[in-house]
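For this view, one protein chain was removed and the others were kept in their places.
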Amino acid sequence: MALLEVIGLTKKFVGVVANDRISFEIEKGEIVGLIGPNGAGKTTLFNCIVGYHKPDQGTVKFNGKPITGFKPFQTNRAGIGRTFQIMSISGSLSVSENVMVGSFCRVSDSRTARQEAAEILNLMELEQEAQARMNELPIAAQKRVGLAMALATKPKILMLDEVAAGLNPRETEEMVALLQKIHAAKDLTLFVTEHVMEVVMPISQRIIVLDGGQKIAEGKPRDIANDERVIRAYLGEKYVEGRKH
Amino acid sequence: MPMHALKDALSFGDLPASERIGFAIFIAFCLVFPWISKGSFAQAVMIQFLIFCLYGLGWNLIGGYGGQVALGQAKNVGMSAYTVALFMVWWDVPFWFSTPIGVIIATVESFILGYFLLRLKGHYFAIATICVSLVWQQLFVNWDLIGGARGVELPLKETPNFVYMQFTSPIYYHYFAFVLVMGAILFMNWFRKSRLGYQLRAISANEEVAESLGINIHWVKVKAYCITGVFAGMGGAFYAVYYNYIDPFSVMHLELSIMIALMTMIGGAGSMWGPIIGAMILIPMDRYLGAWLGGSGIVGVDFMIYAFMVMVIAAYEPRGIWGIIEKARRRR
Partner (left out) sequence: METLLSTTISGLLMGMLFALVALGLAIIFGVMDIVNFAHGEFLMVGMYAAFLTATGLSMEPLLTLPVSAVICFILGMGSYYLLVRYLLKGPMLAQLLGTFGLMIFIRYLAMAIFGPDYKTLEQGLLIRPSINWGPVMISYPKLGAAVISVTAFGAVYWLINRTRLGMALKATALDVEAAGYMGINTEKMRGLAWGLGGATVGIAGALLTNFYYVFPTVGLLFVMIAFATVALGGFGSIKGAFIAGLIIGLIWDFGGTYVGPEYKFALIYLTYFLVIILRPQGLFGW
């Protein structure tokens, strides 16, 4: 049985079909990438799964149980963690306290939560930043904190929204290494939405491609990279021409 | 678990030494105040300060930590105060029996209202709470059964009486109010380290992110709003027996709600000591300004001063006086 099943998911906004009968499965332990040009419907699909949107049609199953129409906190409690592209957190909480908030999803005792947060910060190499405020940190560190917060809720699958957006090449590389590390350490399933090919290609075992709200391809990174339909949709005609030379 | 909670409530060890010293001075001051103060006016101001500490500490939960600007504490104060007063007038029920009922009524009202209103965000929530307050206020002013605009006077017992909380000396009221405030402070000390406290602060920082961390934001807000109602209810019950007279303008009025909110914001919303600092500045200023200007017929200068402070604070340091203190401390 697949960990996450999306069956015939359709989401319409006024005049636009953002997701058109999309179906796919993600097995436990996999790393799956979701790519597609701007406006392909990636974010909508993401939001339909985690519960920010209610799909018009179709079913989302997690661990075999339907979770369609769940609220975001319910999908999280079911075991779906997510990160945000940009996370603006104001207020008085420090980095380690923010991670504690994630822990409180599963534990109610603040001592346990504090301990768990410390462990996760360790894993994420964020000990130095533990007492800082979110808005004092550089983008790369903020992204790692976001990951740590989501991890603290002990998800079975982690959905990453544009995890490399705004990072420079070196930081991107570090992020890829970190993702591989937590994938191994936490026995996680990863579902990665991404623009940056340097992230998706090396880590994904399988890639799903969206264009115009429809799923146009699914397969191994190497096959996807060579699929002309995908290249045309995603990278444009010029790239296809370039590759022929 | 309960043991841990108690330990959290009693332990101030995680605070900087300066804060602990400040707190100790506060306690010592409150304890000796009745013996060093000269005159009943100062004593009355002190008790008023303690009542407002209680209101402010409660409001700080939803308004400060939760970031939801609720402007209707007065109705909870009023409901509880009216319960205590009317139970005594109608059925001669003592304070200690009517207070739990009053607090429960105030809390249930908070729950029902919070359940519906806390789906609204930001400005809309604030406006809606004002609007509900005004409905209650009009109802209480016009409702003859409960005294209408004339208010309710509590019948006096012949001798000082503990079960009715009637004493001849204000000292007793002072210490009782002090115990309530200490209870509230210990509760807040537990709260800020508790799951609820962290979740509430996460909500006020960013609701979308909080939701993604498994927090049922609506429910957490409703819980916090109810606790705020409990605090207000306690304050209201005490108010009724302390003054022996209540009317819709003193315990049900929107102005009271506004005062509580402004006071907490000036002191520092969302911080442990903010409400106390706010009350410490505003209440004496209010009473002494009132006494000083009372004769000249100028009303509301106090409110103008608060309003001006609030505008300046909102524009430059939304976290109030406590925010300024923390900023200075971090720079050092």
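Should a chain be cited, it is by its letter among A and B, assigned in written order, with residues numbered from 1 in that chain.
Just so we're on the same page, a contact is a pair of C-beta atoms (placed from the backbone, for glycine too) under 8 Å apart; a residue touches a chain by one contact, two chains touch by 3 or more.
Please read these numbers as outputs of a predicted model, since none were measured by experiment.
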item: Touching partners, among the displayed chains, of the absent chain; value: B
item: Per the touch definition above, residue among B:Ala5, B:Ile27, B:Val89 or B:Leu134 touching the missing chain; value: B:Leu134
item: Among B:Ile105, B:Leu180, B:Leu200 or B:Ile258, residue touching the chain not depicted; value: B:Ile258
item: For chain B, residues in touch with the removed chain; value: 67, 69, 116-117, 119-120, 122-124, 126-128, 130-132, 134-135, 138-139, 142, 254, 258, 262, 265, 269, 297-301, 303-304, 306-311, 313-316, 318
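The rule is short, and it goes like this: only the chains that are shown with their structure count from here on.
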item: Residues on chain A engaged by chain B in the complex (per definition of touch); value: 50, 52, 71-73, 76-77, 81-82, 84, 87-93, 97-98, 100-102, 104-106, 108-111, 113, 149-150, 152-153
item: List of chain B residues in touch with chain A within their complex; value: 1, 4, 8, 67, 193-195, 198-199, 201-202, 204-206, 208-217, 270-271, 319
